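In this view, the complex is presented without one of its protein chains, the others remaining in place.
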Amino acid sequence: MKSYLSLQVNGRQRDDAVSGNLLLVDYLREVVGLTGTKIGCDGGECGLCTVLIDGKAQHSCLTLAATCNGKSVETIESLGDGGRLSAIQRGFHEKLGAQCGFCTPGMVMAAEGLLRENPEPDEETIRTEMASNICRCTGYVKIIEAVQFAVEELKSKKEAA
Amino acid sequence: MENMPEFTLHRPDTAEEAAKLKASDDSSRYLAGGTDMIVNVRRGIEAPETMIDLTAIGEITQIAVDGDGLRIGAGVKLADLCVHADIVAKYPAIAQAAASVAGPTHRSYGTIGGNLCLDTRCLFYNQSQWWRESNNFCLKHKGEVCHVAPGGKRCFAAFSGDVAPALMVYGAEVDLVGPGGERTIPLPDLYRNDGMDHLTLEKDELLVSIRLPAPPAGSLSAYEKSRIRGSIDFPLAGCAVLLTSDGGQLSELQIALTAVNPFPQMVKGTDDFVGKPLDDEALDAIRDIVRTQAKPMRTTTVRPWYRRRVVGALARKLVMRLASV
Partner (left out) sequence: MDGNGTPPSPVKSIGVPLPMVDGPEKISGRAQYTSDFYDPSALAGAIKRSTVAHARILNVDTSAAEALHGVHAVITGSETDEGHGVLPISRTELPIAHDKVRYRGEPVAAVAADSIEIAIKACGLIKVEYDELPAYFTAEEALSEDAIDLHDHREGNIERHVEFEIGDPDEGFAEADLVHETEYHCAEVCQVQTEPHAAYAEYDGERDELTVRASTQVPYYVHLMLSKILKMPKSKIRVIKPYIGGGFGCRTEALNVEMITAMLARRAKGTVRTVISREDTFITHRGRQEQTVKIRMGMAKDGRVTAVDCKTIQRGGAHSGYGIVTILYAGSMLFAIYDLHHVRYDGKRVLTNTPPCGAFRGHGTVNTRHAFENAMDEMAEKLGLDPFEVRRINLIKELGFTASDQWINSYGLPECLDVVERASGWRDRIGNLPPGKGLGLGCSHYISGASKPVNWTGEPHATINLKLDFDGSVVILTGASEIGQGSNTILVQCVAEVLGIDPSRVKVVDADSRVTPKDNGSYSSRVTYMVGNAAIEAANNLKGVLMEAAARKFEVSPEDVECLGEVYRAGTQDEGMTFEEVVMAALEGTGTITVKGNFDTLPESWGGKKYRGAAIGGTMAFSYAAQVVEVTVDPNTAEITVDKVWVAHDCGKALNPLTVEGQIQGSVWMGMGQALTEETAYHDGLLISGNMLDYRVPTFVDSPPIETHIVESNDPHGPFGAKEAGEASLAGFLPALTSAVANAMGVRVHELPVTPDRLLQLLEDKEREMRAATAAE
């Protein structure tokens, strides 16, 4: 049985008829066609599918699409700064927060969720608040540097404004 | 597309309606955050024809002052629970337990109700359909044999929620809503010592809130868990302690454990330590009664021997730290 799903995906209104058992990650990747969000495990163990729902990080592989009715979902594809990388993305690029890049979309969204809530986290907070996300390439060292880079960039941007 | 069994999803907006839906289909399951339930559905452990999503029920998402105590809606997210000012100030063990569940993303949508009603866990149970079939299933699901204790007819799957023991040391009660109305029971009574069927909830009941009395005056409390990784992992053993002490003597001691039995349990015999000096001997004795009452089985990849050792060590450490001895 399908139900009516009306939500915002990356700021755009979408209306779809979806089955109750459709996972949000499959909705995003296969119905909407946003394949930036990745799948790395069989459910909730790796964080690769992390998206923001009403601004908070959530596993799209454990979320039913239908439960997002009336909500706002943001994926990696929503980020950017006038066609260029956002501050967090720039941090991941310049500081080599991404190697193979497969955990990166989820990792960046987890960082996005964190910095919206806490724009100036210390290293310890970055570690604890991103610890649902697994990376197998970096040992996390450069991901932390990437987030710290973004914190500084956003801070100086704010000061300039 | 990930493989997902088919089911009908309902999104009621009241608890009564949810309970009514639950009653209408034996296979139905509640869905709160989904951090555990959807994993089990994907593995074919749960195969509900009806799924009742609870996230649209607004009335169960509040934390409210309730007399001297607090009333916590079952739909409160763990991430909100662990930073709530009253919880942090008056019920630190609960804040610590909630903050230690899984990882930060899980906590941002996982709920306290879900954590309390978490299914029990076992190496031979939390596996894929193919895996369980290859292993002839198990007592808890579709099978005849318990692979943890072959020959036995009991299931030893461990309850692995972190928050239950922390609530228990404060004397929490839970409100259950069913077609017959609402009832309130002490939290320990929500559980029974049976890994196969560890919840005493009637099949048409819904846990809607948790009631906390005021903490005992001057009491101190804490929760700690053992796990291999500092995040994501379920506890290998978890321990909550509440005590009040007075000049080197205890006037109250409550200890509750998780992950070392099919149910979260209050440790018995802690009253024996009240009114006596809290010296090394007493600390060792506290550790030893905890070890005796914890009965972990081979339900995780880490040996039960260690889980029993460590749960005692955690209890001893917490008592020592809280009593500053």
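As written, the chains take the letters A and B, and residue 1 is the first residue of each chain.
In this text, a contact is a pair of C-beta atoms (placed from the backbone, for glycine too) under 8 Å apart; a residue touches a chain by one contact, two chains touch by 3 or more.
Source: prediction; values computed, not measured.
Touching the chain that is not shown, out of B:Pro12, B:Gly103 or B:Gly195: B:Gly103 (per the contact rule at the top).
Residue in contact with the omitted chain (choice from B:Thr55, B:Ser231 or B:Thr244): B:Ser231.
Against the chain not shown here, chain A presents residues 29-30, 33-42, 45-46, 48, 75-77, 79-80, 85, 89, 92-94, 96-105, 108, 126-128, 130-131, 133-144. In the full complex, chain B touches the hidden chain at residues 1-4, 103, 123-124, 126-128, 130-131, 133-135, 147, 226, 228-234, 300-303, 305-306, 309-310, 313-314, 316-317.
Assume only the chains that are shown with their structure count from here on.
Each chain gets a centre from the mean of its Cα atoms; for chain A and chain B, those two points are 29 Å apart. Residues 1-2, 4-9, 11, 31, 33-35, 38-39, 42-43, 51, 53, 55, 79, 102-106, 108-109, 128, 230-232 of chain B touch chain A in their complex. Interface residues of chain A facing chain B in the complex, by the touch rule stated above, are 1, 3, 19-23, 25-26, 30, 39, 42-45, 47, 50, 53, 56-59, 61-64, 66-67, 69, 110, 113, 128-133.
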